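So, subunit A:
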Amino acid sequence: MKKIISLFVICTLLTGCGEPLKVDTKRSQTVYAMDTVMTLTVYGDGYVADGALEAAEAELHRLDALLSISQKDSEIYALNRKGSGVLSQEVCGLVFRALQLADDTKGAFDPTVYPLMELWGFPAEQYHIPVQSELEHVNAAVGYGQVHCQGGSDFTLPSGGGIDLGGIAKGYAAQQVIDVLSNNAIPSAIISLGGNVGTLGQKPDGSSWTVAIENPDRSGNYLGELTLDGGCFAITSGGYQRYFEQDGTIYHHILDPHTGYPAQSDLTSVTIISQDGTAADAYSTALFVMGKDKAVEFWGTHERAFDMVLYDGQTIYTTCPGKLKTELPVETIRWG
Partner candidate 1 sequence: MPSSDKTKKLTSLALLAAVSLVLSWLDSLIPISTALPGAKLGLANLSVLIGLYLLGPGSGTVLCFLKILLSTILFGNAFSFFYALAGGILSFLGMLLLKSRCSVIFVSVMGGMLHNLGQILVAMVVLETAGLLGYLPVLLLCGLGAGCAMGLIGGILIQRLHPLIS
Partner candidate 2 sequence: MGLKKTEIMVLAALVTALAVWALWPKASGSTVIVTVDGEKTETYLLDKNLQMSIEGYGGFSLKLTVENGQAWVEDSTCPDLICQHHRPISKAGEQIVCLPARIVITVTGEEEAPDAVIG
């Protein structure tokens, strides 16, 4: 009898010790960066996961400081204050990418729209409806074509102009964090940087990731659920995310760089799924500004290299119906 008891005790102790070595340990960590809450979830060996999460968090804070529009140490902050400056390689690369994406989307996405955002009061949350003359004055400095670069790193902004990488920062950061995790021997992870989602590998049980899309009506109901593989980035843009109301009219934060006013879009939510996190971030904003028809056209002329889920308040238009589970009416976007 004693032998059985001791055997039982030994077995229990052994199974208890096994915990840190299990491969499918799930670890989640919350990081506050870039003015938003970010959640990193990794699966892997316990000790390895801790190290990887630490590295990922460090990377997020690094990027936040580097690209911030408001932190005094950031190169972007300095560039905007002086109107010109030499940027480091990484920031340089990002500014070029942002300008290239602006060109790509014919200005629907434009990193130089920052002065307009400031005019409307969005960054400081001190909202203000500009009068026409104010608008025209500020709008004159807006336009990606007005940014000049010398020697590949010396940038000059137009007078009154400013650059904000906020439209691609989270998408870029998501990409970087996934790389960091991968380099730290994590086989499986999903991250959400203020709603910008990135995936790595498959879930430990081999299944794909499920990502739900919020409904712009804020009912708590989802528009639908996406099934994603590893190496995907999914980002949603919509006016409902940030807006203010005055005299019964709603003014949202996705400004149309051409008009200077909140984009009059027939869409309420745009979700982009792509293997390029930076592009996905920019496209989600751009396609919202473009509206449904131009967005479909854009998709077609971009070799259908990304997938999207568009919502106009009633119907979902998507290029990937097979990846989307929803109770709402769906129309498939086809090329041809």
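We take it that a residue touches a chain if its C-beta (ideal position, glycine included) is under 8 Å from a C-beta of that chain, and two chains touch if they have at least 3 such contacts; residues count from 1.
Inclusion criterion for the candidates: all candidates are chains of the complex that A comes from, given by their letters.
These numbers come from a predicted model, not from an experiment.
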item	value
Selected partner (touches subunit A in the complex), from 1 or 2	2
Subunit A to candidate 2 touching residues, read off their complex	39, 41, 190, 192, 195-197, 203, 209-216, 219-223, 225, 234-236, 238, 241, 269, 271, 327
